[in-house]
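== chain A ==
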Amino acid sequence: MKKEGKIQVWQDYQKEIADDHYFYVRSCIRQNFFPGSEQTFLKILRKELGKDIYENPHHTSCSGIGYHSDIVPFDTIQTIVARQFALMTEAGYQNIAVSCITSFGIYNEIIETWKEYPAELEKVRNFLKKATGREFEVPQNVAHASDIVYKFREDIATHGKFRLINHKTGKPLKVVEHIGCHYSKMFPCKGVGGAEFPYVLAGMIEAWGGEVIDYPERRHCCGFGFRQYLIMSNRGYSVSNSRKKFESMEPYKPDFIVSNCPGCPMFLDRWQYVIEEMEGKTFGPDGQGIPVLTYEEMAGLVLGYNPWDMGMQMHQTNVEPLLDKMGIQYDPELKYANKEGKQIGHPTMVRCGC
Partner candidate 1 sequence: MKHIVIIGGGIAGIETASALTDAGHWVTLIEKDAQIGGKLNNWSNLFPNFTPVEKITDELKEKCRRKDFSILTNTEVNSVLRNKDKFSINTSDNQQLEADAIVVATGYELFDARRKEEYGYKIYDHVITSADLEQLFKSGEKLTVAAGKIPKRIAFVHCVGSRDEKSGNHYCSKVCCITGVKQAIELKKHLPDAEIFCFYMDLRMYGKHFEELYREAQEKYDIQFIRGRLSEASEKIDKSLLIKAEDTLSGRPLKMNVDLLVLLIGMEAGKGTAAAATSCSIGCEESGFLQTADSFLQSNISMQDGIFLAGSCTAPMTVNDTVLHARSAAQEVNNYLQKTR
Partner candidate 2 sequence: MEPTTFIWPFTIGLLFISCFLVIIVGIWISSLSRIDKSRIWHNIFTRKSLESLREIFMESLLHRKIFRKNAVLGYMHMSLAFGWFLLIVVGHIDACNHFQSLSVPAYKAIFFRFYISEAATTLSGKILAASMDLLLVFVLSGVMLAYFKRLNSRLFGMKKTTQLKIGDRIALSSLWLIFPLRFLAESVSAGIHHNGSIISQPTGNMLATLLPIHLFEMPLWWAYSGSLALFFMAMPVSRYMHIPVEVVLIFLRNYGIRVKKRISGFSRIQVYSCSRCGICLDSCQMNHAAIKDTQSVYVLKHIRNRNITDEKLFNCLLCGRCQPDCPVGLELNDLRITQRIESTKEYNSSYEYLKNGKVAVSPQTEVIYFAGCMTHLTPAILKSMKEIFALAKVKYWFMDEDKTACCGRPLMQVGQYEAAKKLIEHNRERILASGAKKLVVSCPICYKVFNEDYALPGIKVQHHSEYLLELMAENRLPIHKLPMRVVYHDPCELGRGSGIYHQPRLLLDEYTELVPMKNEKEASYCCGGSLANIKIQMNERNQIRDNVLDEYLGYQPDILATACPLCKKTFAKSNKLPVHDIAEVIYMAIQQKNISIAGEIKDEKVPKVEFWR
């Protein structure tokens, strides 16, 4: 692999990411899957970086999952999205920061549609006005939350207490980065580094001392695929897709996987457990799984946040091996304790010695 070649590609896909004053829109599912991640993101931006980021409790789902499952029509989703923009406009913001990759894709798709077909925009303005009486401006900058973390990766590195380095060997941790399909596959120019060799997560990993693993099935979808997962009889396809990725990354012995999508870390994490249950196969060393992190969790670990505060006990594949490698101190007793310190019970885990 030639680094210069990749750098050349990355240079071709530089996108503008707003500097400050973001209107934050959350993901529907991440709050269930990885409830601490979005909170961590806000904390990093506000506390570590001193940025202004605002969220309005009245914002809704973008309805992207319904749209991609052929349930929500395009007109409807355009109007829903327009409402989010109206909330942004009303709050006096122009830059939107999106937590979810599906939403990010939806926003880009809709904004591009409006650029190509201004009549659609007028139609949607009309719809929104009729339905809610609201008006809106199209955001000037649409950034995915990972774009923002990427933008300030060096600042985070400076503030950081840990690096992505195995503290025993001193060697960089090997990290698999997985980009959500709708981040840049639809609009390569909307993603940092484009679609073939996206740099958004790779940039964070490199800045924080880790080593990016480029394995053959890097581009492959995690397998979520909306209906692939949502309809139980299709779930086999979803598992097969993740399995394909695990098999492909296995020879590189990755220390963890990081993703910038709501669904991907969920499936890359949970399917490891399912595959082990079905086939007895695990992909990490000594029968362990490969820990799967969100980029906020990765950033949080670098900044020295308590993993249990970030909700890392919600992972089905244990993260302790990674914490040990990074030299992060944690109290195993508190892993399944609630805020009051009361144990909440242990879930089934991928074999990892606990």
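How were these picked? Simply put, all candidates are chains of the complex that A comes from, given by their letters.
In this text, a residue touches a chain if its C-beta (ideal position, glycine included) is under 8 Å from a C-beta of that chain, and two chains touch if they have at least 3 such contacts; residues count from 1.
All values reported here derive from a predicted model rather than from experimental measurement.
Q: Can you tell which one of 1 or 2 makes contact with chain A in this complex?
A: Here chain A touches candidate 1.
Q: Would you mind writing out the residues of chain A in touch with candidate 1 in their complex?
A: On the chain A side, the touching residues are 1-2, 4-6, 8-9, 194-197, 214-219, 248, 251-252.
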